[in-house]
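In this view, the complex is presented without one of its protein chains, the others remaining in place.
Naming follows writing order (A, B and C), and every chain is counted from residue 1.
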Amino acid sequence: MNKVVKNADDAIQGIQDGMTIMLGGFGLCGIPENSISSIVKAGIKELTCISNNAGVDDFGIGLMLQSKLVKKMISSYVGENAEFERQLLSGELEVELLPQGTLAERCRAAGAGIPAFFTPAGFGTEIAEGKESREFEGKQFIMEKAFDSDFAIVKAWKGDTDGNLIYKATARNFNPMMAMAGKITIAEVEELVRPGELDPNFIHTPSIFVDRIFEGTDYEKRIEQRTIRQN
Amino acid sequence: MNKVVKNADDAIQGIQDGMTIMLGGFGLCGIPENSISSIVKAGIKELTCISNNAGVDDFGIGLMLQSKLVKKMISSYVGENAEFERQLLSGELEVELLPQGTLAERCRAAGAGIPAFFTPAGFGTEIAEGKESREFEGKQFIMEKAFDSDFAIVKAWKGDTDGNLIYKATARNFNPMMAMAGKITIAEVEELVRPGELDPNFIHTPSIFVDRIFEGTDYEKRIEQRTIRQN
Amino acid sequence: MLTKEQIAQRIAQELQDGYYVNLGIGIPTLVANYVPTGINVILQSENGLLGMGPFPTESEIDADLINAGKQTVTILSGSVFFDSATSFAMIRSGRVDLTVLGAMEVNDKGDIANWKIPGKMVKGMGGAMDLVASAQNIIVAMQHTNRSGASKLLSKLTLPVTGLGCVKKIVTNLCVIDVTSRGFELKELAPGISINDVQNATEGNLIVDGEIPKIKF
Partner (left out) sequence: MLTKEQIAQRIAQELQDGYYVNLGIGIPTLVANYVPTGINVILQSENGLLGMGPFPTESEIDADLINAGKQTVTILSGSVFFDSATSFAMIRSGRVDLTVLGAMEVNDKGDIANWKIPGKMVKGMGGAMDLVASAQNIIVAMQHTNRSGASKLLSKLTLPVTGLGCVKKIVTNLCVIDVTSRGFELKELAPGISINDVQNATEGNLIVDGEIPKIKF
């Protein structure tokens, strides 16, 4: 069985209008740049996107918003993005905001066969509306459910042709949980190596979670807040 | 703040009669040998032990059983151990058996601030008795709760003095989740290094979960099933 | 009648290229010896290893590298280690394509009992309850009858259940059976075994439709 596909265009085959997809990354860090470009090129629309953020105007998920491909964003923090705000205010775009830890845990639950769990985050807030709440050991929690997504698209630093992945630094973020959570998981990597080249003791995402893998090209890795100190 | 203690005798300070402790390892693989010896030496008794297995007659948790220090075992698989069987049948020892994945997830939940979650394992079996069950998407699940343990004792391959840990091969097993789950977590390591010597990208247990750490001595690493092939 | 090795060999015919497979202790373990040439399967060991290799040579033995049966093993190119929570995440989320287990009893609804005999020392379920509650594709490898000759394919379990409605296929010393909504559907016969032999050894509801072919190797 061969998981390796030639490029992002091949990797995104099967993603259809109206589907729910997960996209790894935090801000513009660790986002699947190649796959986003291919989705924009293919014009797949009416998408529900689960991703911690929504990119900036001209990069990341912002590119999908520009092309009006996104019906709904499920995120913890959005709006570094004028087009996002315009679509939201005009009613073209739906947004569901969730606590960041809840977002991460709902991905992990999906990938772990856990249909629901309890978390303290959001108890007593509008996030809890319509959700079951319950007390454990004198503290209040709300019940959150595993996500249900058709595809998960993640970006890793290195991967092998079996599908094992490692991430670099804080570009790891949501990628490992999303890799676990997709019905079909697509991984784009900066460097694709042969099985055995990654140390089996230090792999972040085991191969079993990855269905398709390819080596991406031309990573821009744009920096959102370039902060430096004078030496 | 200094997390480093001299040895296992120092590390187990504060573990008292009647407490609940977690012990990492699968079979005899990846068990905290030094700490077990010190608990036996200290004669701390009436312990409830959460550990996947219960050792063999003369090694691992078996040594604690020999000294009649264990009131209750919470495990998924036990009984490679005649003394265990004797104490169980005579009513000296209580046993609570749990599905292995449930055991792992209840540790992880404790370390993740998740008081309860749903799992399909054990639905319709005697494991489900007295537990809430619920249907999600047409499938049946039971609710399981996070463990509550006073101490967790884990064994790692290498650790740094800040408390970051890495494990080797399948000696990882339950150790990372238990490290997350203890009110106080003790880590014994084969090699204790300075901060910065472990690659920050490939650490299995981040330092924040570890309260005490020491370099163990004289690891026996006994093999339970020595199976070889002729070359 | 099939030997244990032949039961394993027949089950190995169900393997497909790229399958992630969890093999239980006993006959299931033997399935690894009969992987058809030209296909690649990846063995999952629930203590935290994907890509389990053969037993080690004397010089390769590593106490830190064992399988779920606590046996020393080796790894292969592309193998990966992980913790127990991640291991059962794989299992519960249905990423393991095939699980092969032994059983004490199976009923014609696909319920399985394989962890406890009342009155005997109970060792525990290990990972079996997670596996049977989660796998999409569970094959049971076992003898058709127990040591006293009683059927292990029942209409009603007599032993404590491990999981409900989960067994899809059973390969015994006598035959291959699919467990469907109709009951035990007889699919193939072992050499020298008649439909009557299977019928006599099967207490649960056995369905025999048309010609039943012999098991082929």
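Here are some notes:
In this section, a contact is a pair of C-beta atoms (placed from the backbone, for glycine too) under 8 Å apart; a residue touches a chain by one contact, two chains touch by 3 or more.
Fair warning: this is a prediction, and the values are worked out from it, not measured in the lab.
The absent chain, not drawn in this view, touches the displayed chains A, B throughout the complex. Between the chain not shown and the residues A:7, A:67, A:100 or A:161, the one that touches is A:100. When the whole complex is considered, the residue among A:71, A:134 or A:168 that touches the unshown chain is A:168.
Of the listed residues A:16, A:125 or A:217, the one in contact with the hidden chain in the full complex is A:125. What subunit A contributes to its contact with the hidden chain is residues 26-30, 52, 75-79, 85, 88-89, 97, 99-105, 107-108, 119-127, 157, 168-177, 204, 221-231. Where subunit B meets the missing chain, the touching residues are 1, 108, 110-114, 160-162, 164, 180, 194-196, 200-201, 203, 206-209.
Here is the rule we go by: only the chains that are shown with their structure count from here on.
Subunit A and subunit C have centres, each the mean of its CA atoms, that are 36 Å apart.
The mean-CA centres of subunit B and subunit C are about 29 angstrom from one another, to the nearest whole unit. Centroid to centroid, with C-alpha atoms defining each point, subunit A and subunit B lie 33 Å apart.
In subunit A, the residues touching two or more other chains are 112-114, 200-201. Residue positions of subunit C touching 2 or more other chains, listed in rising order: 75, 81-82, 85, 88, 91-92, 134.
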